[in-house]
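With one protein chain withheld, the remaining protein chains of the complex are depicted in position.
After this line comes chain A, so read on.
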Amino acid sequence: MSAPVLEKPLARTGRAGGLLDPRHLLVALPDALKKLNPATLWRNPVMFVVEIGAAFTTVLAVLRPSFFAWAVVVWLWLTAIFANLAEAVAEGRGKAQAATLRRARTGTRARRLRSGDAAEWDEIGASELRPGDLVVVEAGEIIPGDGDVVRGIASVDESAITGESAPVIRESGGDRSAVTGGTRVLSDRIVVRVTQQPGESFVDRMIALVEGANRQKTPNEIALNILLAALTIVFLVATATMQPLAVYSKLVNPGVPDSPALDANGVTGVVLVSLLVCLIPTTIGALLSAIGIAGMDRLVQRNVLAMSGRAVEAAGDVSTLLLDKTGTITLGNRQASEFVPVAGVGEGELAAAAQLSSLADETPEGRSIVVHAKERYGLRERDLHGAEWVHFTAQTRMSGVNIEGRQIRKGAASAVLAWVREAGGRPADEVGRLVDGISASGGTPLVVAERNRVLGVIHLKDVVKRGMRERFDEMRRMGIRTVMITGDNPLTAKAIADEAGVDDFLAEATPEDKLALIRKEQEGGRLVAMTGDGTNDAPALAQSDVGVAMNTGTSAAKEAGNMVDLDSDPTKLIEIVEIGKQLLITRGALTTFSIANDVAKYFAIIPAMFAAVYPGLDALNIMRLSSPQSAILAAVVFNALVIVALIPLALRGVRYRPASASRLLSRNLYVYGLGGIVAPFAGIKIIDLLVQFLPGMS
């Protein structure tokens, strides 16, 4: 058994390759232009102001044309288009996937049973199915809607939604009963009870999700939008109220000739709009929605479907992770780790007996004994003729073999010891001590005996997946507490918890215990994330802030959670948390960058506007930009280009490394705060060096 996910590279890029392929930009361009429609753009107040400014300057440029005015007009429009482009590119990445999904959905027919056990059915369109309908699906057919298998067992190809080509087993009852509309039955025949409303199937929701249709703004996005709107208003007021001051300044310096930036009517409209657009937080305003869409998309790339953006954001805030022991922290099953012989028996003899007793044992534990005997003691599998295999039953609680007159058994200590005593054997006290010792260490002891003689004890152990301890250490540094959930007794649970390095554990956990634990954590103000697949997990999934249901799980579990992992890999919860954090960090970093940029823009534009009336203000022109026109144009061009330059970052997300809040902040402040102040000085200067050669720039 291996741990498939941990060995997979963290970021599964695939489709994401070539983040800013020029082709993507070109494809997205028509959508970007469509988004200029003010009726939709007003939702983004920052870019709406840019558009109004662009329209206003266009009118001015038509009335009093000059090369400078038209150059500014073009770049103002480009600013708005670049912003739309960012959003369109982000959306475009989901659209391709949606198209594939749609193909799986269209035109499916359903065979609806007339009554519970009837063999008769009506053939209807899949879209007519209602919850509670029973449909029959046979090999080669597409399952017409989401539901639970109520009769039969089948292998199902779910590659249409998971991308995983290996078929999965779906059967009635238990935790593997859920089937998804649009997947194909490969063998056998099943009866499915439909659980979805028409048009609300899993695939429908998935399509809506990846397309970003009716995307709801998350609370944090709303809050950030409010701050950006407030900053926009501040700068709107600052630029508008500057005008009477500018008029006055020109008035009291009558000898100064009019310039393209300043005349008797104050700062010219083109320059005033340029200043405004440069000051309002266009960078983050342009990229904000792209960041959100891309965050959801990163989850989709990892085969996780979040039912709401809110859940993704909550993932970043999670402070307690509930992890099921089996399959998440440990490999699925216990494995033999040691053969402990009693006094007078050689290790080799015990190993040979243990192996012999397990050769026909198909349970994972049994196989692990054979593997351990081979790896550790070089015992090869043998083909035995005339062996009489004794299989495990719930009554005997042991298994083994009768061969060549020998009777070998292995099993639970009490059962095997009773069997030995039955044959007149007198097990030494030592056996009891060995058994207790292994139990105390969290392992499971299996006693091996040959009729009236105990040979020794096999130590079965939960094997913690590789790399888990490091993962949990990382979590701790991020301020996240990990709690292991297990049905084991407290002793066993503690031993595994210690080995894996989780912060806490919940032993002998019932679904009610789990729910109670979540409530307790939430009362303390913590956000809880968990994974689950069974129907009895549903209440806990619904209660947790981030509930990730396994795709292999029941529909009840999938309905209750707010995310579904198509790979059914519980370890992925950790990645989900990281994606949530990355989303917020990207927003914060680009907001900081955007505001920090303004400093340089002031140094470009204020001297350009007023150095004519107050020559002393030329001292502020520390970039030594060549002329007022070129300075203003350079600032506007920089402001537009920086949006394009940052689209890849917005789509990819700021690099996230688990660290304490303090260290993360320092690093991001250094890169995006300080970088945001310095970068535009260099950028504007370089653009100025180029645009100064254009006509009308002096």
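As a convention for this text, a contact is a pair of C-beta atoms (placed from the backbone, for glycine too) under 8 Å apart; a residue touches a chain by one contact, two chains touch by 3 or more; residues count from 1.
Note that in this section contacts and distances are computed from a predicted model.
> Refer to UniProt and select, among "Sulfur carrier protein ThiS", "Phenylacetate-CoA oxygenase subunit PaaB", "Carbon-phosphorus lyase complex subunit PhnI" or "Potassium-transporting ATPase potassium-binding subunit", the name of the complex member that is left out.
"Potassium-transporting ATPase potassium-binding subunit"
> Pick from A:Ala39, A:Ala343, A:Ala394 or A:Ala619: which residue touches the chain that isn't shown?
Only one of A:Ala39, A:Ala343, A:Ala394 or A:Ala619 touches the chain omitted from view, namely A:Ala619.
> If the hidden chain were put back, which of A:Thr162, A:Thr183, A:Ser249 or A:Thr531 would touch it?
Candidates A:Thr162, A:Thr183, A:Ser249 or A:Thr531; residue touching the omitted chain: A:Ser249.
> Of the residues A:Val62, A:Ala99, A:Ala139 or A:Ala240, which one touches the chain left out of the display?
From the options A:Val62, A:Ala99, A:Ala139 or A:Ala240, the contact with the absent chain belongs to A:Ala240.
> In the complete assembly, which of A:Pro219, A:Pro364 or A:Gly467 touches the absent chain?
Of the listed residues, the one touching the omitted chain is A:Pro219.
> Could you list which residues of chain A touch the chain missing from the display?
219-220, 222-224, 226-227, 229-230, 233-235, 237-249, 252, 275, 279, 313, 316-317, 319, 476-481, 523-526, 580-582, 584-585, 587-589, 591-592, 595-596, 598-599, 602, 606, 610, 613-617, 619-620, 656, 660-662, 664-666, 668-669, 672-673
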